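Read through the structure below, which is laid out as structure tokens, and then see the notes.
One chain of protein is taken out of this complex; the other chains stay put.
Presenting chain A:
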């Protein structure tokens, strides 16, 4: 193969010229970094230099972007993708098609307007920097590239006759209608945005055209004053409280719905020959595929309230990570269990039925929370004795922490389904992990000076993918049971 290196001169391509437009758009946020420098110039008393400095910075950035575009080229040959990049230090990267686990396509708002898309090659190598991107090429070119790579992969694995049937196999597994999104958004009630809005109101208090803080009952009284209702409101102070509460609820629901709409607009999960493919997003549209054979575990998440209505979310843990932030792939954001079971069937993971008996972890796992509560209480008491009134906060916080620890400990359960283990935990956000025995790479049996006298141990499973901080574990079960389960799981892994 190395005998003919010069004969095959690859057909070099550049990124789409619209990428430059994208670079200009990105200049906006990036020039914020330059603000401190500008301020420094300004404070030095040289205001005349501010505008030239800004212009020079913009020009420099544009030239850099253009040079980068000029020096970036890639070629798609029969078996591999070659990428050359770098202005000063050149980098030459070859990615064989065989090593590309999947091709992701992502389009931001501007990119969609320009008809271009970012192509990411998932190679399964650890770390974000080891994967390559083409940012950005035309959308049709991106899709053609993905088809080429997928076709190559299916050719390499399956016989030719089989490919035709498998192409026809693409079918819709799950989609979200606007109505479903709205319902999901209502359950997505979140006061997280509230903190942002509240902080913003504090920060921009003086800049806002209106002087109004939604969370301050006094402001609601001011409004009433304008309408001559002040006497009535002062007499009925609860109205002001209700106003604050209603706006709180409104912000919570609105942010839930908006977040859900932006993230999951036109959500579609399709079954492809060897992967589950998910497209979603209102402004930023992503197109991600999870290879079925690389799915390691399934995680069912719900909330204590939505659970009463039968709504669940399904995540799949895979070797590849879902974008930069999420470790697990969200394949069903909001659905009832029958829809989720269909998806689970595709990845060959079974959900325990209602008759399945569950075993519970020992109540000792509440100890951590109880110790935390004790610390909060003693800290509060010490602060109070020193005359610091904020110490009450510690005392008040201790009680719910202790109750949550006691109550939450009752929800740690597990069961062995023969070829997989199901682990359940949490009351506020119930979470069920379905872990096939075959995914388990190593098993830890941990004991410590508290668990050992009680004859208990904690099983921790080493599973590919997922977060390093949240390993799958079954806490505080009798040692003999733990050893039995460990032997069974390892035996199943050895059979494969």
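As a working rule, a contact is a pair of C-beta atoms (placed from the backbone, for glycine too) under 8 Å apart; a residue touches a chain by one contact, two chains touch by 3 or more; residues count from 1.
We take it that contacts and distances are computed from a predicted model.
Undergrad: Identify the UniProt protein name of the omitted chain, choosing among "Fe(3+)-transporting ATPase", "YdbS-like PH domain-containing protein", "ABC transporter ATP-binding protein" or "Heme exporter protein B".
TA: "YdbS-like PH domain-containing protein"
Undergrad: Of A:64, A:79, A:283 or A:467, which residue touches the hidden chain?
TA: Per the contact definition at the top, the residue touching the missing chain is A:467.
Undergrad: Take the complete complex as the reference. Which residues in chain A touch the chain that isn't displayed?
TA: Output for chain A: 319, 440-449, 452-453, 455, 457, 460-468, 471-472, 479-480, 483-484, 486-487, 490, 493-494, 496.
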